[in-house]
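One chain of protein is taken out of this complex; the other chains stay put.
Order of writing sets the labels: A and B. Residues in every chain begin at 1.
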Amino acid sequence: MRRALLFFLAVLLVAGLVACGGTQQAETQAPEEARPFRIAVVMPSAINDMAFSQSMYEALVKLQQEMGGPDKLEFVYSENMYVVDDAAAAIRDYASQGYDLIIAHGSQYGSSLQEIAPDFPNTSFAWGTTVDTFAEQGIDNVFAYEARSEQGGYVNGVMAAMLSQSGVIGVVGPIETGDAKLYIDGFKAGVMATNPNAQVNVNYIGSFSDVALAAEAAKTHIEAGADVLTGTAQMVVGAVGVAKDHGVLWFGTQADQSSLAPDIVVANQVYDWTVALKPMVENIQNGVRGGEAYSLTLANGGLTIQYNPQFDLPAEVKDAAEATIQGIVNGDIQIPVGGE
Amino acid sequence: MGDWGHILLGVLASGIRLATPYLYAGIGETLGQRSGVLNLGVEGQMLLGAFAAFYVTYRTGNVLGGLLAAALVGLLMGLAMAFVSVNLQAEQGISGIGFYLFGLGLSDLLFQKLLGTVDSVRGVPDAVIPGLSDLPVLGELLFRHNWMVYGAYALVPLAWFVLNKTPWGLMIKAAGENPHAADSLGVSVARVRYATVTLGGVLSAIGGASLSVGLLKIFQQNMTSGLGFIAVALVYFGGWRPVGVLLGALLFSLVNALQLWVQVLGLPIPADFAVMAPYVLTIVVLVIVVQRARPPAALARPFERE
Partner (left out) sequence: MSTRWQQRGRDMLYPLAAAGLAFLMAAGVLAALGASPLQAYAALVKGAFGSRNALAETLVKATPLLLVGLGICIAFRGQVINIGGEGQMIVGALLATALGLAFPHWPGWVMIPLAMLVAMMGGAVWGGIPGVLKAYYNVNEILSTIMMNAIAVQLMNYLLRGPMIDPVQAQRASQIPQTAALAAAYRLPRWVPTRLHLGALLAVVLAVVVYFLLWRTGWGYRIRAVGHNPHAARYAGIPVKRYTVLALVLSGAFAGLAGMVQVYGVNYRMITDGSATGFTGGAGFNGIVAALLGQLHPLGTIPAAVLFGALLVGANAMQRAVQVPSALVTALNGLVVVFVVSSEYFRRRARKRRLLQQTAASAATAVAPSSPED
């Protein structure tokens, strides 16, 4: 009896698959005119990570609104693609489905993109964060984008140094590379430029996901005397919670984290990828398929410092921050980053 | 000197806190393994527990309701694991990995669909014990943690007592060491294993809740990030004794707390090596302190009546 039941289920499954294989084929292509611009994006973490992936998702939503809704811009995404070769498979699949632009939102995907892009010469690709479009390798259909996150890091650092009473500031990071390293290097430089006697303690916890360890790292900073904290990547939400519990100030980056702790979040560096996406889309519509690198900077509005309206920021600190932004925009302030 | 004393105090307090989720999950796993069931799905149970507790607390503002929800989710996951390993006699190594993936995925899915974004709750309050919390050193070290920390430590003597001083403990150990003999003496091996595995599920889920509404007061996808697997490892470290699990959890957590200080103090050690330290030391300590304990004889072996 039971065997018969199981057999029945197996048959049911197979039959179902065959049946829907049929419906799949019955689908017809949309008419060619009035076809929306189609973007596919592959992201390493979740679209609600309050960090890197969320910033891209929000940019696409915003771009869609600005371009006139789903009729003008259609986008699909694959999130949590932290397995690099799964991401490669996704990129190739999207490419073969004829998307106009495929965004590989993670510097770990560059190597795959370099391999896939030449196979789809009529499709545009983009990846970040980097400046490398592989033009040197003779590839002409890849855009690159990056966030100069050291700029907002520097501004945050200036404010942090002014707000810190103890002169000790703590930083929680994932691993010492990429966007996290840029932000933290910029932040340190900003603190030091404002208060050379300040002490910036940096803690890389070796993980992008260990929220508990990020929280404990924040506690350690507080024990070590820190009264201002910052951090980057999706696991820092744990650290924000600790800062809130201890009434210690917090500076955010990548996305606006004010909602997590309205009392203690001072300001966030927020990424607006539409600044890179818009010219990319325009270029593609004008027949340019790649070869350009875009940077989000304070100057072009790709990076903004969003002050938390619920935090009572002293006027002189805000003035200093605005002056710093001006200095970075007009080139008076150079931020040393990179290299070992 | 005062500085070093301060750091030592910080490390100890950190270690005591960090050990909390390992204790809940580890003690639960100890009971299961003592009765002969290896549950590798602890991490999945923790994640679902963490989400359930957070979600209910977030919606109702009632932490106790949240903890109850976590316990309920843990109960269901535990029952499922018990059914699969006791009734269906499935290979426990694999079914555990399956339950882990299920919990990882489902907690993330619910998080995305029901909450949508990272948010925070007030969570379990910190203890304020008149007199004790204000003691100079001990107050900070011992008497200002959130209540779930104390729950975790209270479990250790409780589990010890149950295992060693009650007939239940005897039945659990008999089911894990010699199920056939236990069966012939009229002990229902299946019922014992159901009880321990389900209780294990509840404790793991509470362990997850101790993160989401206890220590961190937020929920983020995959927030346990491997902690459940470490908890399983600590059961082996502890030689299947609650006190051993406690020592293991404390050792691991203290070294983890210490490595955070290594970085904060700016010692010239690459961060990656500092992060490695608790894992390396856990092994090293076991090598130095030669283990005599051996696993329950029927561990991971389904029981079938002859």
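Operating definition for what follows: a contact is a pair of C-beta atoms (placed from the backbone, for glycine too) under 8 Å apart; a residue touches a chain by one contact, two chains touch by 3 or more.
Quick caveat, the model's predicted, so the values are computed rather than measured.
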item: Touching residue (missing chain; options A:79, A:100, A:223 or A:272); value: A:79
item: Contacting the left-out chain in the complete assembly, out of A:154, A:208, A:273 or A:294; value: A:208
item: Where the missing chain touches chain B, by residue; value: 40, 44, 80, 84, 87-91, 93-95, 97-109, 111-113, 221, 226, 229-230, 232-234, 236-237, 270, 272-273, 275-276, 279-280, 282-283, 286-287, 290-295
item: Sites on chain A contacted by the missing partner chain, in the whole complex; value: 2-3, 6-7, 9-10, 12-13, 16-17, 19-21, 23-24, 40, 44, 46, 76-86, 88-90, 92-94, 96, 106-108, 110-112, 115, 119, 129-131, 146, 150, 174-179, 181-182, 206-209, 337-340
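Convention: only the chains that are shown with their structure count from here on.
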item: Rounded Å distance, chain A centre to chain B centre (Cα mean); value: 33
item: Residue ranges of chain B touching chain A (in the complex, touch as defined); value: 6-7, 10, 13-14, 17-18, 21, 108, 111-112, 116-120, 211, 215-218, 220-227, 256-257, 260-261, 263-266, 271-272, 275
item: Touch list for chain A against partner chain B, complex; value: 45-50, 80, 170, 175-176, 201-207, 209-213, 215-217, 219-221, 223-224, 234-235, 237-238, 240-242, 244-245, 259-261
